[in-house]
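Pasting in a structure now, in structure tokens, and then I'll have a few things to ask.
As you look at this complex, bear in mind that one protein chain is not there, while each of the others sits in place.
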Amino acid sequence: MAELIVISTLNGILYGMLLFLLSSGLTVIFSMMGVLNFAHASFYMLGAFFGYQLTRWIGFWPAFVLAPLLVGAVGMAVERYGLRNTHKHGHVAELLLTFGLAFAIEEIVSMIWGRSPVDYRVPAVLDFPAFTVFSTNYPAYKIFMLVVSVVIFIALLVTLKKTRVGLIVQAALTHPSMVGHLGHNVGRVFMLVFGVGSALAGLAGVIAGPSLVTQSDMAALLGPILFVVIVFGGLGSLPGAFIASLLIGLIQTFAVALNGSLASLFGPLDPSLGASPLTDIWNVTIAQVAPILPYLLLVLVLIFRPMGLLGTRES
Amino acid sequence: MSNAATPASAVTKQEPGGAVSFYGVWLLAAIALVVLPLVFSSGGSLTSFSLIGIAIIFALSYNILLGQTGLLSFGHAVQYGLGGFLAVHVMNAVASHNWPIPLPVIPLVGGLGGMAFALLVGWVMTKRAGTVFAMISLGIGELVASSSLILRSVFGGESGITTDRTALMPLFGWTFGPQIQVYYLIAFWVMVSAIAMYALTRTPLGRICNAVRDNPERVEFIGYDPHVVRYLAYMFAGFFAGIAGGLTAINFEIANSAYLGATQSGLVLFSAFIGGTAYFFGPILGAILVTYLQLGLTSVTSVWQLYFGVIFIGIVMFAPGGIAGILMKHRPLIRAGTLRSVIPSYLVAAIPTLALALGIILTIETVARFSGGDVINLLGIPFVATAPTTWAAAAVLLVGGFLVARITWRRVAEAWDRAATVARDRGYLA
Partner (left out) sequence: MTAAIQLNAVEKRFGNVGIIRDLNLSVARGERHAIIGPNGAGKSTTFNLISGHIKPTSGEIRLNGEVTSGLRPFEINRRGLSRSFQVTNVFARMTVWENVRCAVLWATGHRYAFWKNVDNLPEVKQRTAQILDDIHLSHRRDVPAGLLTYAEQRELEIGITIAGGASVIMLDEPTAGMSHAETERAVALIRRLTEGRTLVIVEHDMSVVFGLADRISVLVYGHIIASGTPEEIRGNPKVKEAYLGEEID
């Protein structure tokens, strides 16, 4: 039990940090530009696939640097040639554009790399157990992922607190209407923010790819969870997104690790009751429920705290 | 947030005989629905017409949200799917108890199922519009789709739940075994639903939905609660989506969790938006086109979904009014008699645009078939995906087509402006 708790906590924090790499960019983009970037998880997927392909061509470490930059460039192109032209048609059109992009990117990825998982492996230098908890070997690569995401987290924090762009971003988070007064370079700031957000998502993909499954449906699986994270944390709140990321990371990780069900807790139901939704619920394991937990959380938040954990705005 | 579709700028001058042409359109549609299977009587086309009919109801129901009320939903398939499941369960119950309920009533059951779900979750969901609603609809969609795999006794797990539509009591000798009878059942419901949904747009509620779409803040100051308006719209949309789901269940004699899923929700959004959300008939065009492409493209290319994505992105970026928007833009020009001055520029633009389209297709197919080394048959010309000549052709068409097309599009815009100015002078355009 203690083993499970330690391992799941580590994994949960790791998953949470990865979620935050994505949700931070999504939150900043949403707050500044009013665009809910449906394709954000697609950039994460692109990161993983670029990472995989570049690793095969030039090795993991160059890929680790190049793939996020490439994804960032794709993101900037999307902003410059897509969103900026669509802006005049309103936020719904922008959202629809990113929705179409997400759809197209998934199709392009499966067109090029197929629909089954690709063999994106942990680099040899990191392919050893970092330490052993009880009887479980904890892989070094996961520690590496954790370190990378923490470093990025700190870098983000410093950027936000100390740089000019960071101050603009902060101001935009609290006063979205102010963004219009940024002056003539507002377009460049948007492009930069979108590019950096995409690059961060790409980075998350590059490092998560070898550890998780790199497959063409990974964006579709993660995207909705990201939306839950930012609604749950409170739209436009970075600390909220951070807490929500960790929380959802931990909850899902623990849920997956737990095999209990109501039946295992209270004993099986009388078989004479036959098959019904009750028996379904009675027999389902927590691990099987794991995928829907974020959405249950979303519903609960909507009912009890519509502005999210740390949100100030209702919409 | 503002709306995706462009405003209708045509001045709708009341014409004499408006009522005649109005009922005429509906009558023509009804006749077309009756005659179609007599003209194209093959099994394949019957199946296609049935699917298109269902898609029309589904897309129109979606437009109650997007086009009429300004609610962008990414989870509309939930109501559709739940309607389908309820229909299947009721059909099975009716059959096993020998209740005197004929099959044509079943879609109504589906509708009530979709509406019941909307009634249940709608109040919380429609609290806010815009992006937040979009996100929540996605979350609820995922919740229901994933839950359906857990509640196996209701949703039948991966395989779904089957039924037998012929097990219900026959109506006037119709058993609804043959596809043609199912087609007429669907056609009947298409007509009824389309009329009902059109009528809904002409009611006080329908108009207030439009007002909420345009300016929810102001609606609060003319006595209406926009939340209630959105909730009601959501229920109506759920009702008609449920009817479509019930018809699907009858058509395939099965309901499975794919009905509820994100793909289905995405397709209906594509249909409505590509067709055009600003006009009632837009989603009908979209449903016909998307279903037709879906059925037609699957046999031609393995990456047909990508083409949807490309078409959709193109529409969002260049014609957010959809096909209906493009068509209706010409109405004032036709009335003012200035359409003829635009047509030459269209014809000139058509050639490079077609080249560009071919370039895109050739590029996509080259990438898709590269590893297999298959042959691409484009306009009767065979292209080998691995051959550099194919790549060159694709590049020339793509780049050359784009560069030339851009010039001709500018010409179109200029010709258009001149024609519109004349139309405005003659009072056909505001």
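Should a chain be cited, it is by its letter among A and B, assigned in written order, with residues numbered from 1 in that chain.
Keep in mind that, in the parts below, a residue touches a chain if its C-beta (ideal position, glycine included) is under 8 Å from a C-beta of that chain, and two chains touch if they have at least 3 such contacts.
These numbers were taken from a predicted model, which means no experiment stands behind them.
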item	value
Shown chains that the omitted chain touches within the full complex	B
From B:Leu60, B:Ile208 or B:Ala423, residue that would touch the chain that is not displayed	B:Ile208
Option from B:Tyr224, B:Trp304 or B:Tyr346 whose C-beta touches the chain left out	B:Tyr224
Positions on chain B where the hidden chain makes contact	3, 5, 7-9, 11-14, 199-200, 202-208, 210-211, 213-215, 217-225, 228-229, 232, 236, 278, 430
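We adopt the following convention: only the chains that are shown with their structure count from here on.
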item	value
Whole-Å separation of chain centres (CA-atom averages), chain A against chain B	31
List of chain B residues in touch with chain A within their complex	1-4, 6, 70, 72, 74, 124-125, 127-132, 134-136, 138-140, 142-143, 146-147, 150-154, 262, 266, 269, 273, 303, 305-306, 308-310, 312-313, 316-317, 320, 364, 367-368
Residue numbers on chain A that touch chain B, as the complex places them	30, 34, 36, 82, 85-86, 89-93, 95-97, 99-101, 103-104, 107-108, 111-112, 220, 224, 227-228, 230-231, 235, 275-277, 279-281, 284, 288-289, 291-292, 294-296, 298-299, 302-303, 306, 314-315
